[in-house]
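For this depiction, one protein chain was excluded, whereas all remaining protein chains were kept in their positions.
Presenting chain A:
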Amino acid sequence: MTQPHDPRGNLVRPYAVTRGRTEPSRDIPIEAVLLASPAAVQESRFAGHDKYRIAALCEPKALSLAELAAHTRLPLGVTRVLVADMVADGLLQLHSAAPKTGFTERMDLLGRVLGGLRKL
């Protein structure tokens, strides 16, 4: 994906786009994936330029928080604040990262990942 470098460059302090907030309203793992419905993409037009870009990126394909930060060229922490807001506002659907507890759940996931790697 090629995207012109953000013309605002370093003149804008990183957290200006979050209105100075540095703490996300919920913790989102770097690998957690997000999806936006077509309706949510339309709605996000009114939520500001950065949120609209994020929603548009998540509509065709589930993307992780890390991918969203890379594609928008926003720092990870800034992206996390925006994404957490969008999840709270119903603009993005948050999908779960790997289960951290439960022997059976974790073994099932590891087994699926192993199978996926072997098929590569």
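Heads up, the rule we're going with is that contacts are C-beta pairs under 8 Å (C-beta built on N, C-alpha and C of every residue); 3 or more make two chains touch, one makes a residue touch a chain; residues count from 1.
Just so it is clear, contacts and distances are computed from a predicted model.
The listed choices are "Multisubunit sodium/proton antiporter, MrpB subunit", "Branched-chain amino acid ABC transporter substrate-binding protein", "Signal recognition particle receptor subunit beta, a GTPase" or "Ferrous iron transport protein B"; the UniProt protein name belonging to the chain that is not shown reads "Signal recognition particle receptor subunit beta, a GTPase". In the complete complex, the hidden chain is touched by one of A:40, A:57 or A:87, namely A:57. For the chain left out of this panel, the touching residue among A:40, A:55, A:69 or A:91 is A:69.
Considering the complete assembly, chain A touches the hidden chain via residues 1, 3, 14, 29-33, 35, 56-57, 60-62, 64, 66-67, 69-71, 75-78, 95-100, 103, 106-107, 109-120.
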